[in-house]
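The complex appears here minus one protein chain, its other protein chains still in place.
== chain A ==
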C-alpha cells in the first residue's frame, strides 16, 4: 500500500516552505485581478482571454440580449455601467438587456473584480463584443437583401436600410452566427453620438435596495435552507484542546455540530438557534493559543525589523544627498475593510456537485480553492456571485464560502446559509496591512527637488484564493493546507509599493520596496493597497518642500509635473476650490491639497479641502472638499461622482478614526465600539466632484482614485492649522489635539 504524504507532513516543513519563496518577485507575476500580464491574442480587454463573442453576448429570439460578464457588482455600480456600454454599442435599449454577472457555470473567467479594472477589462470587452455583434447583425441583414452593409444601420434593436426594410435582431440571429472569435478591431460608436454612455443612467440595482427586495446573498431563501454558524478560534493558529459538544448537539433545533480539527460549526433549522448554539459551543471549547503578535504601540519598528525582500523600483540620477530638507517616517496601522454586512454564503451539496452562492470578488479562483479544499473536481464546484455588503477588497467573503461548503457537506441536499458574526468579521477578515514609508528629499538652490528617496515596508496585499491555504477553514481542519505563499504584486501596479514611484519629474530619485514575507496580522487587498500610505507620504513631503522653499503647494506640484492630464486635474481642483484666492483661515481652520494618479495608470485625482479642528477635542471635520478627476472616457458620470465622493468619505474615516487594535495574542478591535469609523457628525460638510471629460480615450478605473489624495490633503490641512507635520496615522482627535496644544498657532490668529 502506498501512503500519500498528508498535507500535515508538508505543513511540518512550513518554515522551510516560506523561506523557499525568496525567489524573484517576478516568479509570482500575478496581477491583482488574477489576469495574465502578457496578452494572448491581442484582443481588447478580457476578450483576449475569452474571445468567443457568444460567451459575452447572446441575442434571444425576441431580439433582447443576454450579456455576460465575469465581473461582479460590489456596490460600485458596475452592473449599470456594463449594461450602458453593451446597450450603447448594440444599439439596443438598456431595458432589453439582461446582465449575468460572475458565475463559473455561465460567464467568462475575468479573475477578480478588483484593482479598479472592471470597466477597463470587462467594459472594454463588452464594448468591442457588442460593436462586433451589431456589425455581424448588420452584415447578416445585408446578406439577406443583397445590399452592402454600408447602406444599413442599426437602431433600437432593428437593422434598417434603404427602401424602408428592417429586421429585428431576433430575426437575424441564428444558432452559430455569434459563435465566432472577436476581431482585434471594432467599429466603435463615436463619443459624440453616445446616447447611453457618458450619461447618468440610474443604477438598476437601487430600487430593490430601497424597497426591501431580495438584493443580497443574505436575502436568499432557498427551499430547505438551514442556517450555519462557525466558532472561530480566539487567536491566530489556536488549536482546539478540548470540547464536549454534547450539550449543543442536544439543543432543540440543532441539526448538527461539525468538527474537523479546529474547524467548528453548527447547523440549525433557524438562524437564531444557530447563533445560540454557536455561543454555547464557543463557551464549551478550550483552546491552546500560541499567537505572538507585535507590540501595537511600536508597530512601525516591528515591521521594519522583519526580514525583507528588497526591490529597487525606481533609480534615476543621484538620489543620495549630503543632507535632506525633509526626512520623515510615515506609517499606517492595520485597517479593517469593515463591511456593514458580515460576510455570508450559501452552499448546497447535491450528489457529487457543490454550488456556492457567494459575494467573493473572484468566483473562479474561489471555485478552484474550494475544489482543492474538498478534494472535488473543479467542474463539480460552481460558484455563483450574489451581492453582499460593500467589501472594499478582500473581506471574509471567500472564507465564509469555505465555511458554508464544509457545513453543506455535512447535510447533503440542504442549502446551508452561513453568515459571520460582527466580532468574527472584525477579528478574522484579512486586514489592509500596517505599513511604513520613509521619505527623504532635498531641495536645490532653484527651489526644485534635487534628491528623493522613498522606502516602503509592507507585507503582502494579495492573499486571495486560489491556494486553499488562503482560506481560514483550510488552515483549521484536522489535515490542514499549508499557508499560502505571500504574493508580492509586481510593478507597474505594485502592492505595498503601489504609487511609491511619484508621478512628479524627479531627476534624482530612488524608491525601494521592502517586501515582508511574514505577516504579523492576517492581511490582503484593501482599496488602493499601498497607494494610500505612499501617496500620503509623498504628498505630505511635497507640501513640506513647498513650504521650506516658500512656494505655494499647488505651484510647487505643477512645477514638478509634466503629464498634461495631471496638470489639468491639479489646475482644475485648485481653480474650482478657489485655491489662489482662499481667504486666511480662521483659528482652528486650514487648507490642504494633494494629487495622485492611482497606480500611475488609472484615474487622475486632485483634491483641495478646508478643515476645521475643534480646539477642545482635536476632532477634525472637512468643511469643504473639491475634487477634480480624469477617468478617461466616462461611462456613467454619476457613478464616477458616487465613487469619488464615497472614496473621500471612506478615506476621511481611515485617516481620522481607524486602527485595528491588538494585544500580544489577540485582535481586540472586534466591534464598532473598539473600531470606530466615521459617523454622520463628522461627515464632510460639502463635497464637489468635477469630472475632466476625455471622450474617446481609454477607460481609467475610478474606484480607488480618491483615497490617497484625501488622506494627504487632510494631513496637509492639519499641518496648515497646527504647524505640525503628523506622519503617524490615524490623525485621531487625541493626536491632533496634542499637535494643537504643542503649536502656538502663530499664523492663524484672527485678522
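As a working rule, a residue touches a chain if its C-beta (ideal position, glycine included) is under 8 Å from a C-beta of that chain, and two chains touch if they have at least 3 such contacts; residues count from 1.
Operating definition for what follows: contacts and distances are computed from a predicted model.
Missing chain, UniProt protein name, picked from "Heme exporter protein C", "(2Fe-2S)-binding protein", "TrkH family potassium uptake protein" or "Cytochrome c oxidase subunit 1": "(2Fe-2S)-binding protein".
The residue from A:135, A:205 or A:289 that touches the chain not shown here is A:205. Of the candidate positions A:327, A:575, A:645 or A:732, contact with the hidden chain is made by A:645. Looking at chain A, the residues touching the absent chain are 74-77, 200, 202-203, 205-216, 218-219, 221, 270-272, 275, 338-342, 387-390, 392, 419, 421-422, 638, 642, 645-650, 652-653, 671-673, 677, 679-681, 683-685, 687.
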